[in-house]
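For reference, the structure is listed below as structure tokens.
Complex shown without one protein chain; remaining protein chains in place.
Let's look at chain A:
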Amino acid sequence: MAKVLMKGNEAIAEAAIKAGCTHYFGYPITPQNQIPEYMSKRMPQVGGTFIQAESEVSAINMVYGAAGAGARAMTSSSSPGISLKQEGLSYIACAQLPCVVVNMIRSGPGLGGILPSQGDYFQATKGGGHGDYHLVVLAPSGVQEAADLVAEAFDIADEYRIPVMILGDGMIGQMMEPVEFKKHEGRELPEKTWAANGWKNKNHARRVVNSLYIEAEAMEEVNRQLQEKYAEITKKETRVQEFMTEDADYIIAAFGTTARIAKNAALKAREMGIKVGVIRPITLWPFPAEAFAQAAEHVKGILCVEMNTGQMVEDVKLSVNGKVPVEFYGTTGGFVPTPAAVVDALEKLKEGK
């Protein structure tokens, strides 16, 4: 198929349609509005369902229902809207249902602003809602990768019966890049023998979608199953990209669009004679701790760059466990770090300041 020029938001929506998403529920918020807008045009063309819900809370609970019936369901929003979805996400995680949720982060906290940010890293990777659960969190750094990861997200969700989040920033949502919708090499997925899609005249046990467990033993068993699942996902689904790390003396840790800035900064630093590489986590949960632990064996220091006040840097520090110094450079308010500022921060790290 010929390439097209798409905004990240549009590419994510089209990729979801191509991945067999039949149910989209959303509510408008900048900078992700092109997702519901695109879905409202495309879903009727493919016989799917588009609903603009009355609120984000409503949209995530519609996803809960559609996913419970076995449909490939998706919702999207931006930071404040994702906060509203947290209760629903916790329920979906407990009920062990597959779905895809997109967060195009905007600056915060509070109602914040419409400019890009990575301030929802903690919320996405450390639970977000109540209880012991995780989402799988995928962080694309370009429009093509966003499209590719959506297809993966639906497969991961179905394979493990887990909600998967595509975590972008407003920049990914709004920027336009060429995209090709390649044929997705799908996984062999288990049949949805748990889907509550009608019982009449069917010869199987009653199927119940539930997240209420009054008995302690039953609740403990759900937690055991979840933890077992999380361990398996950590083993099999962790993804990371390394850029010029083989001979690097310093590493920049960055995810999403910030990783592109980091790569440019690494090239600039190399021109100045500082050997810098980049480690870019693609899965933010599970976090690629091993890549950082290995790097810590041969580098002199790590600089974590984020569009927030320092969130992923905590996971980087845990991964290297004090072996090398880990410093942080970040921007907030919607400002995007410049390669020059990242190089300055690298020089400070090098000089031990």
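What we mean here is this: a contact is a pair of C-beta atoms (placed from the backbone, for glycine too) under 8 Å apart; a residue touches a chain by one contact, two chains touch by 3 or more; residues count from 1.
Following the convention adopted for this analysis, contacts and distances are computed from a predicted model.
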item	value
"NADH-quinone oxidoreductase subunit J", "ABC transporter permease", "ABC transmembrane type-1 domain-containing protein" or "CobQ/CobB/MinD/ParA nucleotide binding domain-containing protein" - which is the UniProt name of the missing chain	"CobQ/CobB/MinD/ParA nucleotide binding domain-containing protein"
Identified contact with the non-displayed chain, of A:Gly170, A:Gly256 or A:Gly330	A:Gly170
Full-complex contact with the absent chain, from A:Gly113, A:Gly131 or A:Pro325	A:Gly113
Residues in chain A touching the chain absent from view	2-7, 10, 14, 30-31, 34, 38, 41-42, 107, 112-116, 141-142, 170-171, 174-178, 241-244, 257, 260-261, 263-264, 267, 333-334, 336, 338-339
